[in-house]
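A single protein chain has been omitted; all remaining protein chains appear in their positions.
Up next is chain A:
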């Protein structure tokens, strides 16, 4: 997994509450054999009409938000099914951080597995960040995971909580595989010894 350190980027406002996983990535895209490429269909039914044309009003279709790396969203983000396709789609689109007042549990967990930082903030902070996000592409928000701080485009700083182990894994870019690779020296040593003792393997 890519290391998550500090990001400074455009935040897209999605004040809608209860954005579910079917909105994030509709069922028809689950038959895929991939987890990459799903960004093209992120929020598919909100983003495109039946003919596949972009709906200009949708936030991620607006020029100033097309490269958003942060999403500020309404309450209960990511509810619905357990599909890991939802975080895959978000990450593939380029969004690395989602801020809301609350998240669905499974989605929340799935985010960390896929290099996305979900941040829970109280309502008034989310309101402030939402207003900041609405300023468009000149307003860049900063997420500093190390310091556990969000800084708005006009310099207001808000602290957030994150589980220490998950923070560590995100900072180091560690997934299960990453954690195992931290023991790579042991694996190398094992392999060398085995090459001597069981060369036929």
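The criterion applied here is as follows: contacts are C-beta pairs under 8 Å (C-beta built on N, C-alpha and C of every residue); 3 or more make two chains touch, one makes a residue touch a chain; residues count from 1.
By definition in this document, contacts and distances are computed from a predicted model.
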item: Choices "DNA-binding transcriptional regulator YhcF, GntR family", "NADH-quinone oxidoreductase subunit D domain-containing protein", "ABC transporter permease" or "3-isopropylmalate dehydratase large subunit" - which one is the UniProt name of the chain not shown; value: "3-isopropylmalate dehydratase large subunit"
item: Sole contact to the chain not displayed, among A:16, A:131, A:157 or A:187; value: A:187
item: Per the touch definition above, residue among A:8, A:36, A:123 or A:156 touching the missing chain; value: A:36
item: Touching residues on chain A - with respect to the absent chain; value: 1-2, 31, 33-36, 175-177, 180-181, 183-184, 186-187, 189-191, 194, 197-201
